[in-house]
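Of the protein chains in this complex, one is absent; all others appear in place.
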Amino acid sequence: QVVGFSQIGSESGWRAAETTVTQQEAEARGIDLQFSDAQQKQENQIAAVRSFVAQGVDAILLAPVVATGWDAVLEEAKEAEIPVVLLDRMVDSDPSLYLTAVGSDLVHEGEVAGQWLAEQVGEEPCRVVELQGTTGSSPAIDRAQGFRNGIEGHANIEIVQSQTGDFTRAQGKTVMEAFLQAENGGADICALYAHNDDMAVGAIQAIKEAGLKPGEDILVVSIDAVPDIFQAMAAGEANATVELTPNMAGPAFDALQAYWDNGTEPEKFIQTESKLYTQADDPQGEYDRRKGLGY
Amino acid sequence: MNGTGLLRRVAPQLLTLAAVLALVTVFFPSFLSVGLSGDRLVGSPIDVLKRGAPVALLAIGMTLVIATRGIDLSVGAIMAICGASAAFAVDQGWSLGVAVLLALGAGLLCGLWNGFLVAVLGIQPIVATLILMVAGRGIAQLITEGQILTFSDAGFAFLGSGAVLGLPVPAWAWILAGIVVGLVVRRTALGLLIESVGVNLRASRLAGVNSTVLLLTVYMISGLCAALAGLIVTGDIRGADANNAGLWLELDAILAVAIGGTSLLGGRFSILASLIGAMIIQSINTGILLAGFPPEFNLVIKAILVLLILMLQSPRLGDVAAGLLARRRRADETGAAPRPVQEAGR
Amino acid sequence: MNLRRLPLYVTIAIFVLAFLLCWLQFPRILSTRVVGNLLTDNAYLGIAAVGMTLVILSGGIDLSVGSVIAFSGVFIAVLLRDTGMHPLAAFALLLMVTTAFGAAQGALIHGLAMPAFIVTLAGMFLARGIAYLLTLDSIPIDHPFFETLQRAYWLMPGKGRFTLLGAVMLLAVAGGMLLAHRTRFGTNVFALGGGEATARMMGVPIGQTTVLIYAFSGFMAGLAGIVFAVYTAAGYPLATVGVELNAIAAVVIGGTLLSGGSGTVLGTLFGVLTMGLIQTYIVFDGTLSSWWTKIVIGLLLFLFIVLQKGLLTIGAARRAA
Partner (left out) sequence: MLLHARGLTKRFPGTVALDNVEFGLAAGEVHALLGENGAGKSTLIKCLTGAYRRDGGEILLDGRAVDPQSTAHAQELGIGTVYQEVNLLPNLTVAENLTLGRQPRRLGLVSRRAMRSLAREMLDGYGLSIDVDRDLGAYSVAVQQIIAIARAVHLSGKVLILDEPTASLDAREVALLFDVVRGLRERGLGIVFVSHFLDQVFAISDRITVLRNGRHVATTEAASLDRVRLINLMLGRELAEETSHNHGRREAGAELLRAEGLGRRGRITPFDLTIRSGEVIGMAGLLGSGRTETAEVLFGATAPDSGTVRDAKGPLDLSTPARAIAAGFGFAPEDRKTDGIIGDLTVRENIALALQAHRGWARPIPRAEQRRMADEYIRRLDIRTPGAEKPVGLLSGGNQQKVILARWLAMNPRFLILDEPTRGIDVGAHAEVLRLINEMVSSGMSLLVISSELEELVAVSDRVIVVRDRRHVAELAGQAITTEAIVNAIAAPEAKQEARA
């Protein structure tokens, strides 16, 4: 079986891990994986999917960079009778155009993080700074929304600063420095919410360099659960992370296999778990387990 | 150039910097305050000096490249390559010295490649460096295998976030690099030869200037500056982020050079002015962060400020204003409305 | 044969050669499907590149096109979402806006003697920034008219689709060819690229020409934005990042000199197709990791340019002898 995989790019460690895991899963099942990296561009992804159709692959995995704009190309795949499985992000097309979608609920991730913080601070007043993802990207929008849902009704928690850190470590650190400046050297900040772990790791360094203790003076909660954040948690410098598993391909291949075998239509959305990890969850062990995955 | 000449040359940039600082202070009153925390200086101005380091370093090399009528789009990618090489070396357990040398060597090599394409094969600079801009990030990711290659070498981290005599190491890096390169080009004939090649390559060659070697040198200096910048950002976050290190920084560096008043058409250049340009850009960036606007405003604010700055610095502005005034006056006198005329030549 | 056509012939020859090589490795590449895809998938790029060609011919550069395309999509999507406007009216309005945007850039470049690189760089920030201000989300467009446009294609034998979008690009190229090579304005563009001071002394209306050039580029970017919006049926402020660099590369592969004054619009079409072919080849190969993808794209770019350079040098030497 030949499966085409249109990946967004390799913009973060998490994304690289997803690619690695997908390749491992394909290999384990004896599937010939045609990989295509779109370098964060939808136009490249559309072209890639259409090339897959022209090539006549047996199925297509698509990790869409953005939710909109897939109708035409999905229809084309459907006409060619090639099943499409969406990975980790959704599209807003008609569900009949794809076989199934495997992913987590981005809003839910934010909610989990928000609820954790609400629980953590109780009734204490808490000024939160937020490191957003790339402006306009769907994880940035949804994770921001989810977090606000999560702290809904807790008037003591207030988001006082919110800037984009572009999902990168360097920007995370830079922006955090500015936050610290703006918030009285950090003394007024109670918690940091970062849309991904990389930005959190950068911000942790900034907090340390400002002479504060991340994890104690400033609570740190972020999303993704990449190895480095576990290292930080093990050192007591980060408090919580919400897992986004890079293994989206496993369930996807399972669903495809069933479909190929006897035409079983899977459910339209296969949700992966958004598990919350805290310092209590053996961060060192998690780190060791994940390190080899190509994060 | 003597002292007053130099001052006159950079006066517009200094004024602009002052204006930008004043503007940011309006939005964020404590912007200009500097304090002492332990043995290091802290405060927004220090942040600007530090955070502006990558762009300032890139601007040094970029100034020379632009002075030869070239442009180097690959510096961001070179930063990624060099950061990745150094992180790789440290990760392998090699000493910091080896890592730094490896990074600088990689930067030189990248510059040599660019220079080769431009000077020997005669490919136009934008395209020549576009090649490395695209491929370079791939090479960097090849080194890190797509991960963020982290390390815990304290010495390396010191390059990015340490401080010497109270001032952050990155600030020292660009200040020293600026002084060294500035002295080298002005105390030798390098500066003159670069300018001459930038103004008229053909005539310079006919006057015996070895333009090939000169172009190679200039792109290698640019590569070297990018390597330093790469080391700094890598040391700063204790990890080599091949995909994001230096992403789009080439544009900021070019902007810095342009704000510094060096013509993109080559010729006369000033490294000092470019460095001030870099600080202007960084002040804007830091100011936007501090002022607390929603992030979706960032680009618009930056675009408008940059346009405004360049318009104010444009020598034409005076002409146009004079022309408009003259038009009004003459229109009053004669009822005719002549158009302003520009002098020939640039 | 005219010496100035040589780059065009070389470009076409390289494209055909590359296609043959791909075909030897992947026979399925020689299908109407792939050809149709090549036209459709690169339609927006081709249109933007036609505008870019004129800009580059005049010795300038327009870095704003990628952002303008993104802005266009968002603008149309927001208009269609929030007003009951017919898409055609939205298109017209958009083209006016982007043309004015381009003209404003041209006016700044000429009026204040600022380098095009910098002005359009600021334009690039500005256009994307405004797109952000309009919306942060990606907005789907589900107007029936859009579906009609999307479904407008001719099914070629072999199931390939010759789409409306591809046709629009070919028309844009044809229009660009006429404009650049068969009008007085076009000659003025070449004149500007040959040397601004000289062109002025020869009586070329520099200011007017400059403004028109960037207005044209803005118009083409707007048109590319419409095509992209139809292509994806959405507006997304983060779309088409870096497309300006692809357009520049396509123009240069198409044999136009970045220093201005020499080149062809038809060459740009082949430059675009060559870029598309590189991409198709990489997808067909399917074994390259993310990083090797980048490296291979860079290498192929390098190869094309060096090959072109070599052939041109040999050709010129042949003719001189």
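For clarity, chains are labelled A, B and C in written order, and residue numbers in each chain start from 1.
Methods note: contacts are C-beta pairs under 8 Å (C-beta built on N, C-alpha and C of every residue); 3 or more make two chains touch, one makes a residue touch a chain.
No experiment lies behind these values; they were computed from the predicted model shown.
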For the full complex, contacts between the hidden chain and the displayed ones involve B, C
Of the residues listed, C:F117, C:F146 or C:F190, which one is in contact with the missing chain?
-> C:F190
Any idea which of C:L20, C:L155, C:L171 or C:M201 touches the chain not displayed?
-> C:M201
When the complex is taken as a whole, what residues of chain B touch the one chain not shown?
-> 187-190, 192-193, 195-196, 199-200, 202-210, 214, 267-268, 336, 338-341, 343-345
Residues on chain C that touch the omitted chain in the whole complex?
-> 2-4, 178, 182-184, 186-188, 190-191, 193-195, 198-205, 261-262, 317, 320-321
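Criterion: only the chains that are shown with their structure count from here on.
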Graph class of chain-chain contacts, one of line, ring, star, complete, other | complete
Starting from the Cα centroid of chain B, hunt down the chain whose centroid lies farthest away.
-> A
Is the C-beta contact count larger for A-C or for A-B?
-> A-C
List the centre-to-centre spacing of chain B and chain C in whole Å, with centres computed as mean CA coordinates.
-> 29
Can you list the residues of chain B that touch 2 or more other chains?
-> 141, 146, 296, 298
Out of chain C, which residues touch more than one other chain, so two or more?
-> 132, 136, 289-291, 293-294
Residues of chain A defined as touching chain B within the complex | 9-13, 16, 19, 132, 135-136, 161-164, 166-171, 173-175, 177-179, 181-182, 185, 198, 201-202, 205, 209-211, 228, 294-295
Residue ranges of chain C touching chain A (in the complex, touch as defined) = 26, 28, 31, 33-34, 37, 40-42, 44-45, 132, 136-140, 150, 228, 231-243, 276, 279-280, 282-284, 286-291, 293-294
Footprint of chain B on chain C - complex, ascending | 61, 108, 111-115, 117-119, 121-126, 128-130, 132-133, 136, 196-197, 200-201, 245, 248-249, 252, 257-259, 289-299, 301-302, 305-306, 309
